[in-house]
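One protein chain is absent from this view; the other protein chains keep their places.
Note that the chains are named A and B in the order they appear, and that numbering of residues resets to 1 at the start of each chain.
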Amino acid sequence: MRILLVALVAAAFPWVMHALGQDFYTSFATRVLIYAMAAASLNLVLGYGGMVSFGHAAFFGAGAYIVAILAAEGITSLWIAWPVAVAGAALAALVIGAISLRTRGVYFIMITLAFAQMMYYVFISLKAYGGDDGLSLPGRSSTGLGVSLSNDFVWYYLVLALLALVLFLLHRLLHARFGRVIEAIRENETRATAIGYPVYRYQLLCFVISGAVAGLAGALIANQTSYAGPTLLHWVQSGTLMIMVILGGVGRFWGGPIGAAVLLVLEEVFSASPLLGPYALHWQLPVGLILLAVVLFAPQGLAGALAKRSQ
Amino acid sequence: MSGILFLEQTLNSLQFGLMLFLLAAGLTLVFGIMDMINLAHGSLYMIGAYLMATLAEATGSFWVALPLALVATALVGAALEVSLLRRLYERDHLTQVLATFAVILIANEVVRMIWGNQSLMLNPPAGLTGPVTLPGGMQYASYRLLIIGVGAAVAVCLYLLVTRTRMGMLVRAGASNREMAVAMGVNIRRLFTIVFALGAALCALAGAMLGPILAVQVGMGENILILAFVVIVIGGIGSIRGAFVGALLVGLVDTMGRALLPIAFAKLFSPPVASNLGPSVSSILIYVLMAAVLFLRPQGLFPARG
Partner (left out) sequence: MLSLKGLSKRFGGVVAVDRVTLEVRAGEVHGLIGPNGAGKTTLIHQVSGSLPADTGEILFEDRDITRLAAHQRVRGGLARSYQVTSLFRRFSVLDNLALAVQARSGSSFSFWRPVAAERALFDEARDIAARINLKRVDVPAASLSHGEQRALEVGLALATRPKLLLLDEPMAGMGPEESKRMIDLVRRVRETVTLLLVEHDMDAVFRLADRISVMVNGRLIATGAPEAIRRNDEVRKAYLGDELAA
């Protein structure tokens, strides 16, 4: 019931904004949808798999850079660039995960962070692809179907459809055998091994799936802004994705999307609103205070708080 | 020529490593004793540098401003600990990340509101602006020598504090076994406020000393924070000795990598390859080091917990 309502609002959104003459917000909403996908992918490893990856921006940024670099080399077809972005991010996740998953706890957090920082500096040093300045795309990927993605309406619906597809697949996965096993490993790794699960393999696959989805989100964000830059890979970006998940609700299905939406809307409200006048420059202050309030008053995240209220 | 270059880079490594140690020492104790991930540690470094720049401007003296900045930052740290962080010790790491990330946002914004967007200038103390000639005829910036001296002196003091005093013993007991420390009747709350304030003062010291070399600006804490984490993970979380060795190692690898790798690559590869490869490899070197250490010794070089 609730999900139908959400779907309806999401589907009607661009038309309503268009009618109100506020087309800017359709573009903003697309950004929210993309970050919702990235946060949902992080929630898979962090919330369901219990693997606190502090380097998720590596996969997000890799997806974005792959699309941008391919475009710079003249390959703009969606059908090539996006799958390559997803595969590239998955491959990065495979290598990083294979090494990082040998460590546990705080050390896992730090080693994933270290790998993300490596990627960050590698992309910064690629002078041929923009270095510090990043890389601009000539435009959005071409579909070859006679539909142009540069139309913000079309673009919004494509991103919405992809997000819906990703969430649907994640939902299936989490309720299938695989999802039960990764949750079981999060709950008690030793016991999962003792009843016969090869823990490492499940965790690694989960990490790779998550990286692949983040790569797709990265490919989308590069298209959204026609730009891929090193800030997409910076640890603050990893931190922001993590904040979205924790804010929304760790290990709750809607945690990622809710957290992404709330954080971006807060940023938007406090940074652009004419109501704050000159203080809008200092949007990080109210956002920081609200995050603190969530920590102190809604320890289960917003999705958790909502679930509690509806009980 | 190459001998002088090597000596100069060794001194630079030492200087960088010792400053990293100042940052890492507080971080590793907080992490080790309270099992608390404090991302806001870099913010204290930033606040310390800003306070130092302002006080130096107001008093007209580097040496008068320095102790004032240290005390002021220690107070800020203690206030932060008492008002917020103390509520987070019992929470999980994710909550700590969220809360201290929020503190970064708030600290950056408050600093921006007070000091504006422009970066601040901080001059080295009078008489230490020029180079000195070292035995052997090498020229080296006198202020950088001062940094090395201060860093080394603080490292020795910290070592004595941790190994020779009752407080140090409690801190070590807390880092290796917290329940034991509580059982021994240690007032963990007060101890931790003190440790935290001390860590903040060390942050301020690093910020003050590095201020004349680097820019004092918003966001300066974020990058160096990650380096401090790298240091304590390499050294072993909770271990002061580990932080010291880790900091020198990171300082050495990073500085030497940046100085020597491009030269080595220029000999090995064609110029375009070398000019791309050099900076990229040298900037990821410390992360490779950390990944390698974790891979071989998952608890770091000097694990504090048994």
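Please note the rule applied: a contact is a pair of C-beta atoms (placed from the backbone, for glycine too) under 8 Å apart; a residue touches a chain by one contact, two chains touch by 3 or more.
Everything numeric in this text was worked out from a predicted model, so none of it was measured.
Visitor: Out of all the chains shown, which come into contact with the hidden one?
Guide: A
Visitor: Just one of A:V166, A:V199 or A:V269 touches the chain that is missing; which is it?
Guide: A:V199
Visitor: What residue numbers in chain A mark contact with the hidden partner chain?
Guide: 169, 172-173, 175-181, 184, 187-188, 190-199, 202, 205
By our rule, only the chains that are shown with their structure count from here on.
Visitor: Quick one: chain A and chain B, Cα centre-to-centre, how many Å?
Guide: Centre-to-centre distance between chain A and chain B: 31 Å.
Visitor: Report the residues of chain B in contact with chain A in the complex, numbered from low to high.
Guide: The contact residues of chain B facing chain A are 31, 37, 39, 84, 87-88, 91, 93-95, 97-99, 101-106, 108-110, 112-113, 222, 226, 229-230, 233, 237, 275-276, 279-280, 283-284, 287-288, 290-291, 294-295, 298-300.
Visitor: In the complex, go through chain A and note every residue touching chain B.
Guide: Touch residues, chain A against chain B: 46, 52, 54, 99, 102-104, 106-107, 109-111, 113-115, 117-118, 121-122, 124-128, 235-236, 239, 242-243, 246-247, 250, 281-285, 287-289, 291-292, 294-296, 299.
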